[in-house]
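Left out: one protein chain. Kept in place: all the others.
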Amino acid sequence: MNPPHRPLTIAVIGGRYPSPKALRHSEQVGRELAKRGAAVVCGGLIGIMEGVCKGAKEENGLTIGILPGSDPDDANAYVDVPICAGIGYARNIMVVKSGRAVIAIEGSYGTMSEIGHALAEKIPVVGLGTWTFSAGDGSGDDVIRATDAVDAVEKAIAAAKSRGPDSGDPRAAP
Amino acid sequence: MNPPHRPLTIAVIGGRYPSPKALRHSEQVGRELAKRGAAVVCGGLIGIMEGVCKGAKEENGLTIGILPGSDPDDANAYVDVPICAGIGYARNIMVVKSGRAVIAIEGSYGTMSEIGHALAEKIPVVGLGTWTFSAGDGSGDDVIRATDAVDAVEKAIAAAKSRGPDSGDPRAAP
Amino acid sequence: MNPPHRPLTIAVIGGRYPSPKALRHSEQVGRELAKRGAAVVCGGLIGIMEGVCKGAKEENGLTIGILPGSDPDDANAYVDVPICAGIGYARNIMVVKSGRAVIAIEGSYGTMSEIGHALAEKIPVVGLGTWTFSAGDGSGDDVIRATDAVDAVEKAIAAAKSRGPDSGDPRAAP
Partner (left out) sequence: MNPPHRPLTIAVIGGRYPSPKALRHSEQVGRELAKRGAAVVCGGLIGIMEGVCKGAKEENGLTIGILPGSDPDDANAYVDVPICAGIGYARNIMVVKSGRAVIAIEGSYGTMSEIGHALAEKIPVVGLGTWTFSAGDGSGDDVIRATDAVDAVEKAIAAAKSRGPDSGDPRAAP
C-alpha cells in the first residue's frame, strides 16, 4: 500500500549537454509529470536533469536530484531535495531504482549505463530520442519508444502502474 | 545560494529497535524540525527512522528515506520520498552526507558507522543519548551533546547554518 | 610508476548465461591474458565471469572477482581474490574502473551498463560479439571491435598501455 502522501515517482535521465530539441523535451516532460501529480527523480545536475526539474517546478511538482558528489550546491536551481550520494557515477543505478519507471531523453554514455541498469532490474524504460542498441545475439531491446513528451509521460506512468500496488498514487499531493 | 524552495535538510540517525525513551525523542525531534521548516532525511526504515518521520508529518514536514534496498515499500508509512539506494548499508554514508547536520538518537553499530562517516567528512553531529567513544590516542570525540529533543534540533540547525551559504533556508516551505 | 610486482589488470565483462561460443571465447581470453602476465578482474560470478577465470588459472594467472553480495562463497571456483562489494549491481562500475581496459564478451543488460560506465569514464572497451548501439543523435559508438579472443586481448592490452605510465607492467608476475 502506498501512503496517500507519497507521489508516484518517475526517473528522468539524459545528458548534461543535450541538443536544443532534447532540452525542450525535458522541460515538457517535467511539466506533464507534475500536472499528473508525479514526482521527478533525476541526477540533479545540468542539461536534461535541469530541464525536467525546471518544467516540473513550473507546475509545482516535487523534484529530487541524486547527485554524484557531496555538495548540495551542485544541484540545479530547480531541485527541491538534493541527495548527496557522494559515490560518483555509481549513483546512476540509484536514479533509475528510485523511479517506478524511467524516461530516457537522448543521452550519452552515462545514460546508456542507466538504461542498462534499469532493464537489468526489469524497471520499465521509455525512450525519447535515446540510444538504440542490439545484443550480440541479435535480440532487440526492451525500451518502450515514445514519439513526444506527452506520449513518453503517459507510457511511463502506465508502465509504472502496471508494476503493481507499490506504484504510488499519481494524484497524491507531494 | 540556496534556492528559496529548498528547505534546510537535517539527517536523523538511530536504530531499528530503540528504547521507548529514544523513540519518543525521535518523534519530538521530527516535530521540532518540521516546525522550523527543516526537512528530514533518514534511513527510511523502522524505529528511530519511523519515529522522526512520524513526528515530522504531524507538523507537515518533508521526509526523505534513503533505503538500503530496492523496494520503495520498505519505507515506513511517514516517508514522503523513498530513495531506493539498493546498495545495502553502504547507503549509511549517503544519509549523513545528505543532511547539513546530523542528529544521532541512541543507536547501534549502524549508527556508529554513520557518526564515524559524518565526523570524517566534518559534518556536524549532535548526539542525544547516543554512543560515546574515545580514540586510541586518548583524544575525545567531536559529537555535540544535547540534553533533549528541542536542544538537539536547535544545536543541529545552528551547526548546519554555521557551515555557510549552502546551508539552506530553514524557513523555506518544502 | 607502476611497482614491479603489480600486474596490468584487464576487466572482462559478460553475462551469467552465455552462448557456448561466448563461453569458449571467455576461457580463451583468460588464457591469453594470463600468458601475457595480465591479471583479470571481473564480476566473480558464473558464465563469462567463470570462463575467463578458469582460462586464466589454466595459465597460472591472477583472478579478482568483485561480487555484488557479501559472501565470498558466491565467487566462482577460479577466483583468487573475492571482493565482497555488498552493493548489488552498483558494483558494475567498479569492475570496469578496476581494469586499465575492458573486454566485453556478448552480454546482457548488466554488460550494457558496464560498457556505458566504462565509455563515460573514457576507459577503453574492446567488444567480442557484444552489444552494438547508436546514440539518439546518430553518432556511432566507441567500442573497439575484435574478431577473436587473441585479437581482443591484444587490442585491450594495447589500449591499456596507451593510457600512460600507470598502465602496469604486463610482464610482472602476479
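Chains: A, B and C, in written order; residue numbering restarts at 1 for each.
Everything that follows uses one rule, which is that a residue touches a chain if its C-beta (ideal position, glycine included) is under 8 Å from a C-beta of that chain, and two chains touch if they have at least 3 such contacts.
Everything quoted here is computed from the prediction, not taken from an experiment.
Asks: Consider the whole complex, including the chain that is not shown, and state which of B:8, B:52, B:93 or B:149 touches that chain.
Replies: B:93
Asks: Residues of subunit B in contact with the chain that isn't shown?
Replies: 19, 22, 87-90, 92-94, 106-117, 119-121, 129-137
Asks: Which residues does subunit A use to touch the chain missing from this display?
Replies: Missing-chain contacts on subunit A: residues 70, 86-90.
Asks: For subunit C, which residues reach the chain that was dropped from this view?
Replies: These residues touch the chain not displayed: 1-3, 5-7, 9, 39, 41, 57, 62, 64, 66, 70-73, 75, 77-87, 93-94, 97-98, 100, 121, 166, 168, 174.
Assume only the chains that are shown with their structure count from here on.
Asks: Report the inter-centroid distance (CA atoms only) between subunit B and subunit C in whole Å.
Replies: 40
Asks: Based only on mean CA positions, could you tell me how far subunit A sits from subunit B in angstrom?
Replies: 26
Asks: What are the residue numbers in subunit B that touch two or more other chains?
Replies: Only 70, 86-87 qualify.
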